[in-house]
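The block underneath contains the structure these notes are about, expressed in structure tokens.
Yeah, one chain of the complex is gone here, protein chain that is, but the others are all in their spots.
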Amino acid sequence: MPDDAHVIDPKAAAPIAVQTMKAFVYKGSGQRAFEDHAKPRIIDATDAIVKITKTTICGTDLHILKGDVPTCAPGRILGHEGVGVIDSVGAAVTAFKPGDRVLISCVSACGKCEYCRQGMFSHCLTGGWILGNQIDGTQAEFVRTPHAETSLYPIPQGADEEALVMLSDILPTGFECGVLNGKVAPGATVAIVGSGPVGLAALLTAQFYSPGRIIMIDLDDGRLEIAKRFGATDTINSRDGKAAEALMKLTGGRGVDAAIEAVGIPATFELCEDLIAPGGVIANIGVHGVPVSLHLERLWDRNIAITTRLVDTSSTPMLLKILASKKIDPTKLITHHFKLHQILAAYETFDNAAETHALKVIIEA
Amino acid sequence: MPDDAHVIDPKAAAPIAVQTMKAFVYKGSGQRAFEDHAKPRIIDATDAIVKITKTTICGTDLHILKGDVPTCAPGRILGHEGVGVIDSVGAAVTAFKPGDRVLISCVSACGKCEYCRQGMFSHCLTGGWILGNQIDGTQAEFVRTPHAETSLYPIPQGADEEALVMLSDILPTGFECGVLNGKVAPGATVAIVGSGPVGLAALLTAQFYSPGRIIMIDLDDGRLEIAKRFGATDTINSRDGKAAEALMKLTGGRGVDAAIEAVGIPATFELCEDLIAPGGVIANIGVHGVPVSLHLERLWDRNIAITTRLVDTSSTPMLLKILASKKIDPTKLITHHFKLHQILAAYETFDNAAETHALKVIIEA
Amino acid sequence: MPDDAHVIDPKAAAPIAVQTMKAFVYKGSGQRAFEDHAKPRIIDATDAIVKITKTTICGTDLHILKGDVPTCAPGRILGHEGVGVIDSVGAAVTAFKPGDRVLISCVSACGKCEYCRQGMFSHCLTGGWILGNQIDGTQAEFVRTPHAETSLYPIPQGADEEALVMLSDILPTGFECGVLNGKVAPGATVAIVGSGPVGLAALLTAQFYSPGRIIMIDLDDGRLEIAKRFGATDTINSRDGKAAEALMKLTGGRGVDAAIEAVGIPATFELCEDLIAPGGVIANIGVHGVPVSLHLERLWDRNIAITTRLVDTSSTPMLLKILASKKIDPTKLITHHFKLHQILAAYETFDNAAETHALKVIIEA
Partner (left out) sequence: MPDDAHVIDPKAAAPIAVQTMKAFVYKGSGQRAFEDHAKPRIIDATDAIVKITKTTICGTDLHILKGDVPTCAPGRILGHEGVGVIDSVGAAVTAFKPGDRVLISCVSACGKCEYCRQGMFSHCLTGGWILGNQIDGTQAEFVRTPHAETSLYPIPQGADEEALVMLSDILPTGFECGVLNGKVAPGATVAIVGSGPVGLAALLTAQFYSPGRIIMIDLDDGRLEIAKRFGATDTINSRDGKAAEALMKLTGGRGVDAAIEAVGIPATFELCEDLIAPGGVIANIGVHGVPVSLHLERLWDRNIAITTRLVDTSSTPMLLKILASKKIDPTKLITHHFKLHQILAAYETFDNAAETHALKVIIEA
């Protein structure tokens, strides 16, 4: 790889031998492989090629492997999280140069369409969540990142790169979809339904606003224990189907100001409907596959809001500042480490979280 | 009625002969009467007795008559709208005195509980929508209004009292639950589903914010014609079940920034789910009796909000100012006039709107 | 004093001899006394008489003693902070009864005027900051509190009453005028000019929002040391007149998102003008006696806001919840304790803060 790693004009570039790299590839429902793949090359002038140093696995990757995400075709390299080093940039990229260390956002944003101008990058007309979905992703030695200048962030001097991997997706997801949409405020009472990685990300970031109580609800006592260590003031195990009664007792019959749904099934969403106080917000984070019952016969006069959101990563600059101020330690979410060639084992570990107690796994390339 | 019409200490008042008045009374499911009833008297120091000059009928009154509102017991005088003249006030009332002309808000607010302090008067711990529901209402010669100082508004010199009757409930309902919750903004595209009185109230008040388009959807061409006259830029008759397709065509496939539900049945709410653009708000006004299907499998990543609200009438001071500035003419909503002794006929007319084309009816006492 | 006690608790009140109590009285510019004074009695139906258990001294009280506050006439009992026990209530008061423990807000709010309805209690047409200013205050055995139901707060079971004294004025002042007006946000950079009691109150409450940096500026190294202990990330001693240069160095030439002025003189306000980043807010808390120079020739295109505010105490319910959650310890502000009969010494101590290092002094009645 002698000297192609520089500013390339794709139109001018002479035909060169295809280079290969290792990558984790979705091969169709239920099938996967860690295999050789062509190294990505600059396509658009606004692209960058990033050499991955650390990546991770998201719950959504498991959905893709089950064949549940129709936008993702077989043959796709998965992964939409990670940090790395700029390998080459397109002709229009001036903000980054080869050698720069960068954080890769899970959302690609052109920065100029109607939605990007509103900060709703998730709905970018030529971006959004495409990485490891509609285009090849980060679970590989290299990745092509479109709209590089508005989708990558320079890594500040001295930053902990493993902490930064948590800023690709899981922290902004918990923060934007759960905490910001839930209007978590000082002194407020918050319930988070689901104590998995994304619920815990909401728990960590909710504390930026000093709520009075954060009540964590899950079926697994082990995860509720972790929630306690991460700052939950109360926990409820919902296995007995009486979580709503238990929460109402805790809150003097009032309910919560924000109910954050971090699971994605009807039962947990409808539980949120039972918890919400007048004037409150049900902030949905979960990825739902079927409709839920909205009890408007009870809720039409409750002055509530229900919000949905695909993470925009518009909060990334804020999260980078908070990380720099040491007000949060997202490495708490990291339970396991693997090398890239061990990625099949990493998936195994992540997919069997009930036994392995995995939250987030770091994969070093 | 010699001289009791003044500041009374109810504890001190000597037993006096019960005075009677005429009132419209809910007598149990499907039954009603216009009959003699005891004239109300001050109970709490913060009460006022108001002599009604004009009142009206709300769609909710029809619901009560059908037995659909369990909080309203037989024997109740209906009505939660109107204007009148102060007859007497409790010991703690200093803001009003006998003879003052007042607007009666449909919501009673103590002004001091947790919810009132947030401006969420609809959930006042000792008020909310109680008038003509849990306590006797305004379709009578006199009404007792609790929390008078924070639930009545002085009528400005020279104001049109029939216009003001529209400020008791229907205008703030359309404005707060539809327009404010829907975040209607200059240039925005708005759909209002339901061109009945409350949908039209949303239409009139949406124009305070200069949206670019207001698309009115209804089954009745007559009501859509009225909507056009009231300022709708487009109308869609939804009888063919293809309203969503028609609206998408009108908006270039984008959908609407605000979808205001002004009917209260599953079909119209779910239509709103089909109309909403990324980043939009579904603002529910309708009173729902059964759950609706919330298609989170399509909406979880749309960055939308769904809001519910019982009118707070917190916007009444703003609406009074706008009325004074002649930027709105709510008397457009008034189609019929009756005297109080004709109230049974008034109900008949209002209940058969399809034939009578009634929107709001004024009843003069 | 036959009939001045208009609407009193009619049940209890027989004509009684004038009762006296001890009180701290402003006797005209530079003069003060701790002397006998008539015990206050109910005047309006919405009043309460509170037996003071703990009160404190505010910087404003020192201004009054110097003759700088023209609204406060000689003969006035000073003090607008404190906690106590309800002694008696007017006929219209139902939310409190004798024996209830209450927090006294420095601002009296009727809850029903145009300004109270907007939550701007400081401008209540019959209230605002009148206690210890236009009516007798809390540095006495008893105080009459007007608009009791909307100006007193029940003390939660088990609350620390000394902490609560800080909620009468100093904490809501620092929080509302400084932190809320300054839009302090997670990760933000904040400067607080003035490390006296009110600047420190802003420092404590700014941390509810997890700003990235809080830079405290003062002339006194001792106070800057305290600021460090209270959570300041950086301190600047401005004695050399180079605070702006020092801050710009600390912030990489960018300036601060919020500059909170907590002194009240032209030099400190103009320093804030030098510190503010584009898009930032200068949130004034200080009580100013003379105009300041606003450098619009430099600031007209900086996209900044400058805010002023008399505390509304509209945040008191939120502060009570945060106090209950132990996210803040306002007793850190308390440096000295006195008995009511030692109040002249307490003033002495408070007025000589440079030597005594007094922040807030508690006076027990």
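For reference, chains read A, B and C in written order, and residue numbers begin at 1 within each chain.
Throughout what follows, a residue touches a chain if its C-beta (ideal position, glycine included) is under 8 Å from a C-beta of that chain, and two chains touch if they have at least 3 such contacts.
Since the structure is predicted, the reported quantities are computational estimates derived from the model, not experimental observations.
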item	value
Residue among A:A33, A:A73 or A:A92 that touches the chain left out of view	A:A92
Option touching the unshown chain, where C:F96, C:Y115 or C:Y153 are the choices	C:Y115
Of B:L152, B:L319 or B:A358, the one touching the omitted chain in the full complex	B:L319
Interface with the unshown chain - residue positions in chain C	115, 118, 120, 122-123, 264, 269, 278-279, 284, 286-297, 299-310, 312
Touch residues of chain B, complete complex, unshown partner	185-188, 207-213, 233, 318-322, 324-325, 327
In chain A, positions touching the absent partner	9, 45-46, 91-92, 95, 111-112, 114, 116-117, 119, 149-150, 314, 317
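Definition applied: only the chains that are shown with their structure count from here on.
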item	value
Computed distance of Cα centres, chain C from chain A, in Å	43
Between chain C and chain B, distance of the C-alpha-averaged centres to the nearest whole Å	41
Junction residues of chain A - those touching two or more other chains	none
